[in-house]
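For this depiction, one protein chain was excluded, whereas all remaining protein chains were kept in their positions.
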Amino acid sequence: MGVRLLGIIGLVGVAAATAFGLFVVPADLNQGDAQRIMYPHVASAWLAYGSFGVTALASIGYLWKRDLRLDAIAVAGAEIGVIFTAFAIWGGMMWGRPVWGVFWQWEDPRLTTTALLLALYVGYLLFRRLTDDPARRAARAAVVGIVAAVDIPIVHFSVEWWRGLHQGPTIGSPDRVLNPSAPGQFIIALVGMVAAFTLVWLYLMIRRYQLARIEWQIEEHGRLGRISAARRKASVPTGGQPEGAR
Amino acid sequence: MTALRADAAVAWAIARKDALAELRGRQAVGSTLFFAGLVLLLFGFALGPDSRRLTEAAPGLLWLAIVFGGLLTVARLHQLEADDGALEELARYPVARRAIYLGKALAGLGAMLVLGGLLLPVVAILYGIDLAGAWLPLIATLVLGAIGFAAVGTFYAGVTVRMRAREVMLPLLMLPVIAPLLLAAVKATTAALGGDPFGELGSWLQLLAGFDVVMLVAGAATYGYLLEE
Partner (left out) sequence: MSDVGFVIAAYGVILGGLGVYTVTLWRRLSSVREASLRIRREADAAPPPDRPV
């Protein structure tokens, strides 16, 4: 199948980009080997935001078209987005420790924004899981997802402002103190990793979407089964033709 | 234009109904206020006894207490209808969904203003803050913060009103969204109390106002979907 091929190419791509980033590209002049963390960290962050963008668009689309396939896309985007967001934060912490000396830095607006992003979408997933009625779930989740998406630019600006108006040394994100000794290879490594991760992301999205579709079908079947069982019970005393009774 | 006036009338009617219910259910309201005051007290035990540290932390602690009290408040405002199934009744009337939302948000605003207004003197006493001269910017911050919290809180209270585990889902969903409001309100309060040495008060109030507008629009636009079926 085409999807399997996509997965294989993605896997090979990640392996190649990892090898390149770890062993071929020379170390950063300022940050040394720690800078290599940037490749999967940035790739994860991009795909995290991209995933949530997909969720937001799919949510709007669902409210407009009421096509459950869009709801499946939304949940896929959210779940995979949470995964990549967690990776981005982990990468940020691993990168931050050697560069700043601490695992967490409140003055890095990207780190704090990403943490809130994680909180928003974990909430979205928990909300879906705790909403019992599947018919309502899609619409309500869509609404929750849209408001979460609307919040993100606000968070971004306010956290930037927060850091900017603070009177203190400008610490900020680690990539401000980069100094690649081979800029060409640095860019290849970065772009390569992002591209490889994107292929893997696409593969995971497709699979997660398929999972959501089948889960919904099973749910629907269970629901319809309960309805027909109830109907059967209701139509027995009359002994009439069940087909006519609606 | 008449449609707008009709919406406003509906919103006002709903706000009045909620406000009356709040006034009648005085014990619930009072308990929430007392809880928020207790939170402020507890912060003193957690961060004290160094008064200087507490005074520095006061704006943050004030707004945290407002947030915690606010969570209970917005939940309560939606619980009134939910328990009686009145929310579905309300949804069946041919009124604009946004009118229902704005009415409930208005009631929420009132409740939040009462909460914040009562907590200010408590903070002043407990943490040694001099409020003199800062009244106008403090009130502005309180009003803008309350609007934003009511806008977001009304929306998420509507989202969680009949869920399992709603007591935890409301804060869980709301708090990340409220983070920029918290950040801006605390900064504005700090600036107001300190005489605004860096001239940043205006920026923070603008951020709050922007937040309020965006959230009110988003809430009004989507609240209807929460009431369907």
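Note that the chains are named A and B in the order they appear, and that numbering of residues resets to 1 at the start of each chain.
Criterion: a contact is a pair of C-beta atoms (placed from the backbone, for glycine too) under 8 Å apart; a residue touches a chain by one contact, two chains touch by 3 or more.
These numbers come from a predicted model, not from an experiment.
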**Message:** List the neighbours, among the chains on screen, of the chain that has been left out.
**Reply:** A
**Prompt:** For the chain left off this view, which of A:Leu6, A:Ile83 or A:Leu130 is in contact with it?
**Reply:** A:Ile83
**Asked** Quick one: which of A:Arg136, A:His156 or A:Arg207 touches the chain that's been left out?
**Response** A:Arg207
**Request:** Mind listing the chain A residues that contact the chain we can't see here?
**Result:** 7, 14, 18, 22, 32-34, 36-37, 40-41, 44, 83, 86-87, 90-91, 94-95, 97-98, 200, 204, 207-208, 210-211, 214-215, 217-218, 221, 224-225, 227-228, 231-232, 235, 242-243, 245
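In this section, only the chains that are shown with their structure count from here on.
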**Fill in**
Expressed in whole Å, how far the mean CA point of chain A lies from that of chain B is 30
**Fill in**
Residue positions on chain B within touch of chain A in the complex are 155, 159, 163-165, 169, 172-173, 175-177, 179-180, 183-184, 187, 198, 200, 203, 207, 210-211, 214-215, 218-219, 222, 225-226, 228-229
**Asked** Across the complex, what residues on chain A touch chain B?
**Response** 63, 116, 119-120, 123, 126-127, 130-133, 135-136, 139-140, 142-144, 146-148, 150-151, 154-155, 157-159, 161-162, 165, 167
